[in-house]
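Shown next, in structure tokens, is the structure this report addresses.
Yeah, one chain of the complex is gone here, protein chain that is, but the others are all in their spots.
So that you can tell them apart, the chains are marked A and B in the order they are listed, and the count of residues begins at 1 in each.
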Amino acid sequence: MSTFVLLTLTGLALAAMYFLLAAGLSLIFGLMDVLNFAHGAFFTWGAYSAWWTIDQVSPAGTGSTPAFFLAIVVATVVGAALATIVEVGLLRPLYARPIFQVLVTLGAGLTLSQLTSVIWRPDARVFAQPNWLSDTSTILGARVPNNRFLLIAAALLVLAGMLLFLKKTRYGLIVRAGAENREMVRALGIDVDRAFTLVFALGGALAGLGGAFGAAYFGSIDPSFGSVNLIFAFIVVVIGGLGSVTGSALAAVVIGLAQQFGNYYTSWAGDFVIVLLLAAVLLLRPGGLMGSTR
Amino acid sequence: MTARTVSKMTPGGLVRSLAPVVVLLLLLVVPRLSIEVPVLFNGPLDRPGNLRLLAVGFTLGIAALSYNLLFGFTGVLSFGHALFFGAGVYLPAIALRHWEWSVVPSLLFGLAGGTVLALAVGALSLRTEGVYLAMVTLAFAQAGAVIVGKNVGDLTGGEEGLSLRTRGLPEWMVGVVNTDNLYWMALVTLIVVYLLAWRLVTSPVGQVWKGIRENERRVEMLGLRPYVFKLLAFVISGALATCGGMVYLFLASGATPRVVGANFTVTLLLMVIIGGSGSLWGPVAGAMLYHFLDIRLTDWAASDTVASLPAVLSRPLRDPLFIFGVIFILLVMFFPRGIAGAFGGRLRPFRHVFGGAVARPAVAPGKTTE
Partner (left out) sequence: MTSTTIERSATARTGTEPILRLANVHSYIAESHILQGISFDVLPGRVTVLLGRNGAGKTTTLRTILGLLPAREGTITLDGANLTRDSVHAVVRRGIGYVPEDRDVFAGLTVEQNLRLAQRPGATGERLARAYDLFPDLKKRGAQRAGSLSGGQQQMVAIARALVNDNRLLLIDEPSKGLAPVVVNQVTEALVAVKGTTTILLVEQNLAMARALGDDAVIIDDGRVVHAGSMDEVSGDEALQARYLGVGGHA
């Protein structure tokens, strides 16, 4: 029983992290038709900027509570800033050439990820977090680290916030309408390019946030941190249906749980099951679980 | 009178036509050339280290060339190509080590395995299109990387990799002294693969591939099934990549998980973009250049010259991948046709074969000031 509870909660925390990464990817693809390979780098940068902030503010090797929350803010801002730079500087000139957009996000992802290695060297870094976060709470006999709960809570907040944004705000409407028919949104006199930048920045912010929490979850970071998780986020996005935030949330839960439970039995079964799931979804429901019939 | 007929008659045109032949002959005799090429190569050209550097470049060239049949010529963006190169490396390595097969059956097993794998992955993935295809193939590549990296079935040696079992190999393939033989093996494989690819892209099948790249719907309207032709491209390019992987196995004296992951496919894409996706020889040149820089930059970064530079310069220089990332972005933004695009007008024999295949930039939507 305690193993089941532990695996479930850890799986949900993993799902929360994937969701933070996937939600932005999904929105970006929904609106702009861009498969953003740079997203993993925003995640890596979120993790590194969080680590760096804590390293600057707290005495070596410890993480104070204020430092941790400051780190989360810094990670979010850094993610948003990098995303804005990539969108405006690299993607915008290439809107007429979709394949090259994918390629340039690949290049940006590679360059930005390697930049962390250039600045902070390639070795893994231990992520110092406040004790109350790495301590465990006992639930139904399972000892679960507290950062799992924080991660899940953060993802739920983000999910609620995004749904409100999409349903209630004008920019949310623009994003949803743009995902359906970009040209018609333009023909209503709306500057869709600004919406592109906004969505990219928002996605970058969420990836940065996810990177900071991901660092707390795994306890250490290295330059390949983002690219490893990006692949799973892609799978989440496809299974959930490109452009659907709710779909991403559902798919993230499926993937997070499948991975945790699978890998508990053998070290590779979880990862393998996920790929099979992806293949099955694509063959049976090519639009994803919550996908529209685009 | 067209430009081409003019150039054929001038001596300059003749030189350009002969250039590839000269390059080829030069490459064939490199293992017997005891010349020093300062800066570019360490020691005489025929030193085993230099021969291996070039030969590994050839095998990567095969992988990039085969990848470009799919990407550049058919317009299919797959992220799973490393799987097939990796199959070429791992399958014979496993047969040689664990089952103690001899070389020929091991290689045949590798080729068959790689081809079947390409058929299976292609048949499934090609039911989707565009970004979906990119992601599905990415996922398959990831599955492959997991199988290899986690040492499923105790066959692959996990992260450690699998060293080549030399006991069953013929003498001429074993040991540093025989690097020249491996060099020729790699070069001949490259030439054979190149000719095969050339034959394919100039055949009616190649025309259909180009048709699919330009406009799949039109191909459909001609009564052809794009799926079948894309699958053919997928399987052939996969099988050719497997060949490259098999040669690589002997040069690297073993298999490491590096050659299966999605990152390796990204590297292939990088080579193709550096070289230019519009031609056959471009990706080979791109792969050679990539590998050369990869190795030489790493050596160079360790040198005193770099160490004496301020950290702002020396640190990025120590990270070839960072430099490649920057180069990649610049190429995509400003020189999307790569090396081959830059020289496309010069190398005549290639241009009149592949002239039509050079990627045309799309017309920008929205208001332009042309």
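Some points to look at:
Rule of thumb we're sticking to: a contact is a pair of C-beta atoms (placed from the backbone, for glycine too) under 8 Å apart; a residue touches a chain by one contact, two chains touch by 3 or more.
What you see is a predicted model, and the numbers here were worked out from it, not measured in a lab.
Within the complete assembly, A:188 is the residue of A:1, A:60 or A:188 that touches the hidden chain. Among A:156, A:173 or A:228, the one in contact with the hidden chain is A:173.
In the full complex, subunit A touches the hidden chain at residues 170, 173-174, 176-177, 180-181, 183-192, 292.
Following the convention adopted for this analysis, only the chains that are shown with their structure count from here on.
Every residue of subunit A that touches subunit B in the complex is listed here, in rising order: 29, 33, 35, 90, 93-97, 99-100, 102-104, 106-108, 110-112, 114-115, 117-119, 227, 231, 234-235, 237-238, 242, 267-268, 271-272, 274-275, 278-279, 282-283, 286. Considering their complex, residues 77, 124, 127-128, 131-132, 134-136, 138-140, 142-143, 146-147, 150, 152, 262-263, 266, 269, 273, 315-316, 318-319, 321-322, 324-326, 328-329, 332-333, 336, 361-365 of subunit B touch subunit A.
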